[in-house]
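One protein chain omitted, others in place.
Per-chain residue numbering starts at 1, and chain names A, B and C are given in the order in which the chains are listed.
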Amino acid sequence: MKKLINNPSIVVEEAMLGMARAHPHLLRAYFDPNYIVRADAPRPGKVGVLSGGGSGHEPMHGGFVGAGMLDAACPGRIFTSPTPDQIEAASHAIHGGAGILFIVKNYTGDILNFDIAAELCQASGIDVATLLIHDDVAVQDSLYTAGRRGVGVTVFAEKICGAAAEAGAPLERVAAIGRKVGQQGRSMGMALTSCIVPAVGRPTFVLQEDEMEIGVGIHGEPGRERVALQTADEITDILVATIFDDLPFRRGSRVIAMVNGMGGTPLIELYIIFRRLARLCDDRNITISRNLIGNYVTSLEMAGCSITLLEADDELLHLWDAPVHTAALHW
Amino acid sequence: MKKLINNPSIVVEEAMLGMARAHPHLLRAYFDPNYIVRADAPRPGKVGVLSGGGSGHEPMHGGFVGAGMLDAACPGRIFTSPTPDQIEAASHAIHGGAGILFIVKNYTGDILNFDIAAELCQASGIDVATLLIHDDVAVQDSLYTAGRRGVGVTVFAEKICGAAAEAGAPLERVAAIGRKVGQQGRSMGMALTSCIVPAVGRPTFVLQEDEMEIGVGIHGEPGRERVALQTADEITDILVATIFDDLPFRRGSRVIAMVNGMGGTPLIELYIIFRRLARLCDDRNITISRNLIGNYVTSLEMAGCSITLLEADDELLHLWDAPVHTAALHW
Amino acid sequence: MTSDTTLNIDTAILTDWINRYANQISDNKAYLTELDAEIGDADHGINMQHGFEAVQQRLPGFAGEPLSVFFKNIGMTLLSKVGGASGPLYGTLFLRMGMASAGKSTLTPIEFAEALAVGVEGIRQRGSARPGDKTMVDALTPAVLALHHALEHGATLCAALQAAAAAGEAGMKATISMQAYKGRASYLGPRSIGHQDPGATSAYLLIKSAAETFCPAEQATR
Partner (left out) sequence: MTSDTTLNIDTAILTDWINRYANQISDNKAYLTELDAEIGDADHGINMQHGFEAVQQRLPGFAGEPLSVFFKNIGMTLLSKVGGASGPLYGTLFLRMGMASAGKSTLTPIEFAEALAVGVEGIRQRGSARPGDKTMVDALTPAVLALHHALEHGATLCAALQAAAAAGEAGMKATISMQAYKGRASYLGPRSIGHQDPGATSAYLLIKSAAETFCPAEQATR
């Protein structure tokens, strides 16, 4: 295992210390329980937007804490959802009297821990709404399963709900806008290599030189299928076809598109993917109105990428364009 | 070789097409010869700021094209400096009558090609000044050698000279500010893994599981020495000690600091490095006034990092804070 | 075999059980993580070890408490230290065992079995997994049934827990051929078949360590 770390068991805490030192104007970090809040929290009268999940997906979520996006982030250990006490403490730290939206990625661990935290918050008089993100079309959806994973759409939901809350929308409205984002967004990812969980020290799975995994998540879990390595264009075609078919995205619609690196993929490759994605959208008469290209929802040092498309109307584009001041998104 | 590419020989062109599609409001791409210019070029009366070099260092330089930073970027093939005709054509495209500053990293290839381009531009009546960046303290400096490589300080020089040019400074002044940046900035890097040049298909060098290279550049070239893998804190100490000793950075001074990922390093690790860097600066009574943490000057998918420190006075901080609108830096 | 209905299960022996389990988790950390790497995210052993190490550190302070507090303290520690899916699930198990032991400072074997059943029911409610979904429920449900069945038929707690462990082990092994419908492994769809569920494995160890705790040393050979 080759990593720039000191000790696998304190990776998250040391990185949080680094973030706090780097961005004192944006955020503050607290420990035991661990959470990050925006520097000016709590904002009286504003809905708090809180997210969290396992670490290893940086910049998500801590990199999205700041004006116009998240009020708080609760990082768990690497790939392990945070615990209820973290979420409860962060909620108290950001509570401005207008309630809190939990943005939760659909993983059993995240759901259970956020559920318990919501019970605890509600017991102490904080109004909580939960927005569940489950956008990963690689996973078969069904009433009888855990459903789809939450991946790239989380970034879009955090930005857009954050903008709505910043603009003064009440909790129910912020949650409703988030649900719209969830309904209209879809993602799919792939991996060229596995990642290495620091506390494990070995790759979670092993891919040969001529293999790739299609339909991976962001926790080093294996994907939907293992197939022969293909070109960037062919890979883009596979990812996008599954996404297009799922919603389905309509001809003439506008989208916000993300080409996301998994952590170990050079930016130059992501632009090659975006080039193809743009062409595929042209073919369908879909307009890419906004885009993000880079590492936003990563899986440690995994090489690979994911594509996320969100069908966006004027309201969503307006909220997308609203100012945001975080470590990872800034405009 | 596992990469998200279609064909090793058109990686640069396909990525340029992706950039042009992604950022039409910021930049335009031209081909054969290849260059990128900001969307509103030429800006009459403004000094043009142009840089370029081998590709594989993304977002440098194309990601820094836009208002407040570069007017043009000339990408060579992967790790190969651009040719004079690219530079000459880009110069003509951005020339607004006030001359052009070439920001050139100190590599023989870059120097020779930019020199020839400068001769060609001057022959057609364009005033050219060249700013040479050579900040890599891993390299012994001497009159009798090629001197030090240009690495991280390039980003600082491009931002700061870009801001000066945007503010209307004349060519000589923009160049003088750039020289100040060059004099006051130092960098040093290390690698955990090699990178793979697409046209070669194999890692440029091979590091064992327990080895790292200290003092690497950004072209997959071997470093100053190969040593046993150490902790993030120990690595930071090595990099920073060499930098501190070189200038030397004075107690009480203010710096702009960059912890730069080489392309394959997760952000969480860079924050761990920054944490240690901040402590080392505390110990020396050096204030980190601004910072950048992320992938800015990469070496394809190499895992590793570099640290850059720039001693900054009010003028440099003021220019650093000036608005910038590029794909990779935005405030 | 005759039932030892008069046995008083107190925090001392329960502390032995939890200590023994914590040690087994620590010994099996790599194994559990490896199982999780195959169909999950390679952290189950780490999560459990993290939680039970904290429990083990705090256990001495829990020992004097009434059973409701003893179990609740374990549950709350797991809740705040494990994270992931297993933290709230094992946390719920112990929280519910605490509720089921309200007002008591010792349990009879039947009461212990009942408290365990209430705890497992809590896991089923929290996670809404049914038997056959390839989760810890597939080890715990048959174990709890076997425990009750044996005690009702007059077995000693030792013998009943050995039967429960055997049933739990069979349930754990049965997860190998199941397709996952709950938890992270469900994302793999049919690719989840052929791998033993990590949570079912840690759940089997919980019952096994109970059997070892409540059996005299010479009987505790299985």
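Throughout what follows, contacts are C-beta pairs under 8 Å (C-beta built on N, C-alpha and C of every residue); 3 or more make two chains touch, one makes a residue touch a chain.
Predicted model only: the values in this text are computed from it and were never measured.
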*Considering the complete complex, which visible chains touch the unshown chain?*
B
*For the full complex, which residue in B:G48, B:G76 or B:G162 touches the chain that was left out?*
B:G76
*Given B:R21, B:H61, B:H95 or B:R149, the one touching the chain that is not displayed*: B:R149
*Who touches the missing chain here, B:A39, B:A176 or B:V200?*
B:V200
*Hidden partner chain, touching residue among B:G18, B:P42, B:G62 or B:P84*: B:P84
*asked:* Just checking the interface: what residues of chain B touch the absent partner chain?
replied: 33, 54, 76-85, 107-109, 112-113, 115-116, 136, 138-140, 144-146, 149, 197, 199-200, 204-205, 217, 219-222, 224-225
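Quick note on the criterion: only the chains that are shown with their structure count from here on.
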_Which label fits the chain touch graph of this model best, line, ring, star, complete or other?_
line
*If you average the CA atoms of chain A and of chain B, how many Å lie between those two points?*
29
*If you average the CA atoms of chain A and of chain C, how many Å lie between those two points?*
33
_Can you pull out the residues of chain C that are in contact with at least two other chains?_
none
*Give me the residues of chain A that touch two or more other chains.*
none
